[in-house]
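Remarks on the structure that follows.
Shown here: the complex without one of its protein chains, the others still in place.
Think of it as A and B in the order they're written, each chain with its own count starting at 1.
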Amino acid sequence: MRLPLARKNVPVAATTLVCVLLYVAACLRYEHFFSWLVFINFFGDNAVLGLAAIGVTFVILGGGIDLSMGAIIGCTSITVAKLITAGHVHPLIAIGLVLALGAAFGAGMGSVIQFFRLPPFLVTLAGMFLARGTGLVISQESVDIRHPLYTAVSDFSALNIPGTGLPMLPATALIFLGVLLIAMYTAGYTRFGRNVYALGGSEPSALLMGLPVGRTKIATYSISAFCSALAGVVHTLYTSSGSAAEAGKMLELDAIAAVVIGGTLLTGGVGYVFGTLIGVLICGIIQTAIMFEGTLNSWWTRIAIGVLLLAFILLQKLVQARAAGRT
Amino acid sequence: MVEPAAPTAGTDHRPLLALRGITKVFPGVRALDAVDFTLRAGEIHALLGQNGAGKSTLIKVLTGVYRRDAGDILLDGRPIHLRSPAHAQTLGISTVYQEVNLIPHVSVAENIFLGRQPTRYGRIAWGDIHRRATASLRRLELAIDVTQPLSSYPIATQQMVAIARALDVQAKLLILDEPTSSLDAAEVEQLFAVMRRLKADGLGVLFITHFLEQVYAISDRLTVLRNGRLVGEYETASLPRLELVAKMLGTDACSGRPPCRPAGGPSPPTADPEVGRYVAPRGGAPLLRATHLGRRGALNPLDLHIARGEIVGLAGLLGSGRTEAARLLFGVDRPSTGRIEIDGRLVALHSPRQAIARGLGFCPEDRQREGLIPRLSVRENIILALQARKGWIRLTPRAQQQLADHYIRSLNIATPGAEKPVEELSGGNQQKVILARWLASQPRLLILDEPTRGIDVGAKAEIETLVRELCQAGLAVLFISSELEEVTRNCDRALVLRDRTLIGELGGAQLDVPTIMRLIAARQEHA
Partner (left out) sequence: MPETVRHTGMRRSAALIWPALALLLLLTLNLLKLDHGRVALSLDFFRFTIVDGHLYGSLIDVLNRAAPALLTALGMTLVIATGGVDLSVGAVLAIAGALAAVLLTHTSAGVGAIVAVALGASLLAGLWNGVLVAALGVQPIVATLILMVAGRGVAQLLTDGQIITFERPAFGFIGGGYLLGLPFTVTIAAAMFLLTAVLTRLTALGLFIEAAGSNETASRYAGVQVGLVKLLAYGGCGLCAGVAGLIIASDIQAADANNAGLYFELDAILAVVIGGTALTGGRFSLVGTILGALLIQTLTTTILTRGVPVEYTLVVKALVVLVVCLLQSAALREMLLRGRRRA
């Protein structure tokens, strides 16, 4: 059976299919799975992971890798918390500040990678240590946030969508979806986005084609750090607290797993931001399903994700092998 | 000495591009030495030269990848200083590289417009891109689905896309770097049709190739480089093939020896002409026999046999398929037709390791990529193949030392010690190290692909003596070289290849340089 599907879209189509199948299976199995609340919680609960994953998608599409996401989340969450509670800074200013710092931090890592030609793995590893360490220096304990703005946000999320009786998408979900749409637009409809794909597809060719390779590379790391910083902010919105040690622990690998499951190749140049969304949703569905199951424990999530990761990597290998055999 | 070229109908006389005295030096080697070059608008100009002649360096200087050390570049009579490939493109110099150098996973249409995508209200207008790409390709007589990734199309099509990209940026000068290496006859004709149209439109086309037939089929004028120097610029129609081959090899067309007064540049070093021709001990049973061995896209089927004690040569110009034949014999590539028999028994060689187990050895042409283990020491590089064959039990340090010292001495490898990382040696000495590795593994059949490239005269003679001694003792050698003198001096018999086809086998009295050159230069019967 020949599918009317371009070969490069097979991974993301497969992953979307798996996502839908998982969702349907879960709905059939668990009575209250098919509900609006459960559905919007996929986006709300996984906003932190989702934002980090979207950010690192750009880095991976550009052929690099980033390990610092979880650490940046921790650092920004505690910074925001501290600024608001101890510094009495208005939340919006605090948030603006950490977002700017995040972008600058990412640009710094990207510059070191570009100008000194250092392996991204090691540089972002250093970045991870630096960020987590700085967060811990700021405060080892978690800090609760009590501010009218935060209460307003929570109140907003408790509202219903006007006209229907359905609960509103929480603020965290809205931020996630907003960034997702911007990211999809950037990747698909801007010159910068297309340059990222070119950079990941073949850096030497991109150079010869006259594309601004250095600037693009640095920008991807800046975007990733910015998104991680935003994820940290969202974490504070979600938990009304900040924590350097707990926020984003081990999250970088979950994010990379989501990106890979979403069909993006770690070698770069191939993949869609939409795929990352699917990857995150799959993680969310599995986690929620396991919760619903009751008898299964949370670690089955990790095992399931590991198995899915393996399946998708083998699928990618298969697609690549058949492509090579044909030409 | 640059011979003035007579004007041909249809070409514009003013030079589109003029290079004066271009020099480019790398540590230890003069890649380009005061090269002059002229290209006119509305002409197709071929650039020829063997490995190391300086072609690719010249192209990289022209496209802004390298900064020239001396000389001027004049485009349309105005001097230009190229800063980068992007800059060269904006000035109108576009290049289509041998490896295409576009982005494989990206669509055809996008490859044409990368970096310059048309936008509407800040948003990339995909509809426009697809439409304009389809139109561009139609002008090149290509009707394909431009939304598919580039890699899903054959190389010939990918090259057309690269040309379309070049044209879309308003190129004045189009450089085609070895565009026909991966094309079949029909695809080559399509490419030529496009090139003729571009020429009629007033573009200057620089065509780098090693296929002589194609040079004569399509180019108006040609330039020959050798050892980084300009040999000459000629009207294609008025240069006999034999003379062209001679100029590329630096030999005299008639005698086959280097001319007393070199045409351009110093004559290549030659070994002592007093050393006699190698004669194999007679009566050797065939060690290896290849029948109808070929690989699609790399080598047309040929027959080959080598007996113990024989030195069989593979002669031909660059790109004639010699290395491809060697790779088939050594198990690196899988043949699409034919079979190989060793000691009379059919073998299927799926990997170098299997070939080595059967007693083969291969000293590759691409030293950096396929030969050297750069950060390992001279000693470790030398013993590697032997150790791999021996297995897990290590060769004793003393044995390793002795082996290393033995070959350092006998091949005169210039190194402060056997423990130096091999990447610190000069090119010629690196070559000797790789040769030593294969000699140390004591093969029964040794394939040498350009073994004396970069090695000085004295060392060449030493190596040749060593090889002959081993052959007298029973080693069989397949000797691949583009230096015809070397082939005739060292080989018992030689197979001559051209354009990936075996065109003849010479032995005994027939095996001399003029005969080989005549074979290579002879017009093809068909096409």
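Assume a residue touches a chain if its C-beta (ideal position, glycine included) is under 8 Å from a C-beta of that chain, and two chains touch if they have at least 3 such contacts.
On a predicted model such as this, the values are computed, not experimentally measured, just so you know.
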| item | value |
| --- | --- |
| Listed residues A:133, A:178 or A:204, member touching the removed chain | A:133 |
| Given B:23, B:147, B:190 or B:426, the one touching the chain that is not displayed | B:426 |
| Residue among A:118, A:166 or A:291 that touches the chain left out of view | A:118 |
| Footprint left on chain B by the chain that the document does not show | 27-29, 330, 332, 351-353, 356-357, 362, 364, 369-376, 380, 384-385, 387-395, 414, 421, 423-428, 437, 456 |
| Touching residues on chain A - with respect to the absent chain | 65, 112, 115-119, 121-123, 125-130, 132-134, 136-137, 140, 244, 250, 253-254, 256-257, 260, 266-267, 297-307, 309-310, 313-314, 317 |
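By definition in this document, only the chains that are shown with their structure count from here on.
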| item | value |
| --- | --- |
| Contact set on chain B toward chain A in their complex | 63, 65, 84-87, 89-90, 95, 97, 101-106, 110, 114-115, 117, 119, 122-124, 126, 147-149, 151-152, 154, 165 |
| Interface residues, chain A side, partner chain B - complex | 6-8, 185, 188-191, 194-195, 197-198, 201-202, 204-211, 269-270, 323, 327 |
